[in-house]
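Structure in structure tokens, see below.
With one protein chain withheld, the remaining protein chains of the complex are depicted in position.
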């Protein structure tokens, strides 16, 4: 089977390779010509433009977008609509907001194209271990793409599924990332307690290794954490600065909109935000308040 | 009425003066001779030692301890027990843990002394505005001390009360401080949002002044906050570093022991702890985890 | 000065009376004819329709909307635009989202009307104690309305202010309510701890009365809480069900959008949401997980 692929970065490049290994052909395009050359060199097909990509695909075409969420997705769709034929399938495999996806599905469907959303988990490990895919959209195009899902997944019958109508794939992936925030924060807090308990002189890499086998908290994240701790047991040289991409925020907004109380996912997001606040205004105000009512000393800069 | 007073620091010194203004006499001792001289110069009676203090008090004596919680209280009690006579009253007006207070009450009572605990709120403003006092202990000594409560309180019949048996005064004061943490944090978060909303160019002192009159959030803390913001609208020169004394922690421990969920008081404590964490280990671990599964860049020191 | 007033409910009715007491005349309309009659009976002027109201106002007119946020505001504006003349002023005194206010200001201004937003705090106590008003909009109309602000405020020069451009009034009021959530939750947690500490047999109304004078946590909310506890010390007969109106949510969303960590305001919202969750799914999932790994018993319905 052929698959057009737009975006050959870290995620896209690895996915193309896994699809190829599954016996399929990727026709890939990226604004970065080097990424296209690399793709072509590894046995897939490079395209010099979207036009070139579309021309190299046989109808009915399937084109997978692996581009940053937001405007890049809308812009790519606008261009594809001029190149594709009715019946062709557009797939958004990135981390789009599911409400955007539902809007796009409606707009694209009105023009005769199919639109499928795929929440894709697995990160840089996907090439080796396969991707977990939560798929939303209409039944027919999702079914048509079965060979692709089977090639990308950890096993043909594992790690992927059609979870609901348009937007459902991105919705499920969004919440997946919210859970991920919570799990990460839970581990990180625990290891912080170990690190602070100086009198016991605990060996953090050792503990993470022990827990990998038989413990209730064993997980793939723990496996990676154990590897990372082994390389850098004190996490020296790192800054205490944590980025959050959109999905965690959206999960928090969605929980509130649905009237579901989700304190741990929310708090995990708040702590990431906190990690980026410099000379925290809230804390300075607490200090000045303590000074105002109790005469407590404040620290000066 | 006479009152022995041990500890003539920020709190004790002001209290002595308010008691004197109420028509009573304080016989005060402090390890700091200068504080004793200052007390004597202002119309009360200075004592050069605990022995001297006790000798200047007529039985039945009442001795108020205004010393740091923990060992200093136990040490002071041990000394007083050798100097006082059965029927004399010891008062702990500091921020002792109520469990210590209950233990001390038991020990001291067994030796024939009365023991009263007084949670004292009002800070450096107490001299001018009066102190709020939550009093625990046996009925008789609490009643005996009525002239003192009436002198210290904002008005003879307001701002003080016998809230329960030994320990109850310190228990109520402990929770008072927990609530105080929550209120402070709520205000501080709100003003942080204002400060961050650059496009509206809000005037923080102005807002706090407006809220002082007629708003649902008006409070004494807000009055102080408004004054502080007027002096320093951007809180410049302050460090984002917030101390917590014991009562907030004890409130959190107590809530958990009682199986009462108290997320806001707890979170307020956690944020104070957070303000003092440098190069946060938790955040560094999140950064390394994100790098491990997603290849996301980390910031280096 | 004359003021048109649309919405004569709990808030609007009291405001009309306070404006009248300030020496001004309200021409009021409400879909509820009884409310209009009541207004007319108390010395203001009733209107049978918006047309009637506008016809009874001399240009330049000022019309204050005190209607539920959302569609009712847009609908009222649409009707007013057909009745008013350029230079007339529309005021939104309700709890609109500041983003809607900014949009409306733009739309209304393009048609030659002035648009002022006023975040109004004070609740059912405003008639007696005056309203706290945070005002946003252009300078001229805000200044033109000075007699109204002075009449509604607790004192002519206190409790109101022009805090910024259009939307700033509603923005500040939104955060005000977020802070209010945090303060309420802090008090409520504290009193819950008292109520659970059965061995001390604490008297909650007494404690709240003590704190009203001299304590660090004294506030208007505490005054009201003390009154409410005196009437119903065990809060019996009440359901543990807490409504949240929109401003708390918006504050949380705004904090996240601004990258300000605001855990206490957020947690206060989450707890209100939690109060309305029946047979909580999260908790049931925890129970089944504990059963799955540890064989721990679950409670059956």
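Things to note:
Chains: A, B and C, in written order; residue numbering restarts at 1 for each.
Everything below uses one rule, namely that a contact is a pair of C-beta atoms (placed from the backbone, for glycine too) under 8 Å apart; a residue touches a chain by one contact, two chains touch by 3 or more.
Note that this is a predicted model, so its numbers are computed, not measured.
The chain we do not see here touches A, B, C in the full complex.
The missing chain, though absent from the display, is touched by one residue of B:85, B:234 or B:261; that residue is B:261.
Considering A:45, A:148, A:168 or A:273, the position touching the chain not shown turns out to be A:168 (whole complex).
Touching the missing chain, out of A:76, A:96, A:132 or A:289, is residue A:132. Across C:64, C:98, C:191 or C:211, the residue that sits in touch with the chain not pictured is C:191. Contact between chain B and the absent chain runs through residues 216, 249, 252-253, 256, 259-263, 266-267, 269-271, 273-274, 276-277, 281-282, 293-294.
Remark: the residues of chain C touching the chain excluded from display are 10, 123-125, 184-185, 187-189, 191-192, 195-196, 220-221, 224-225, 227-228, 232, 235-243, 263, 271-272, 274-275, 279-296, 298-301. By the touch rule set out above, chain A reaches the unshown chain at residues 121-123, 126, 129-134, 153-155, 158-161, 163-165, 167-168, 171-172, 175-183, 185-187, 189-190, 192-194, 196-197, 200-203, 206-207, 209-222, 251, 254-255, 258-265, 267-268, 270-271.
Convention: only the chains that are shown with their structure count from here on.
A complete topology is adopted by the chain contact network, contact being made between every pair of chains.
Closest chain to the protein centre (all Cα atoms averaged), using per-chain Cα means: C.
The geometric centre of chain A is 48 Å away from that of chain B, both derived from CA atoms.
Here the spacing of chain B and chain C, counted between their Cα centres, is 33 Å. Work out the mean CA point of chain A and of chain C, and you get 39 Å between them. In chain A, the positions touching at least two other chains are 263, 271, 274, 281-282, 293-294.
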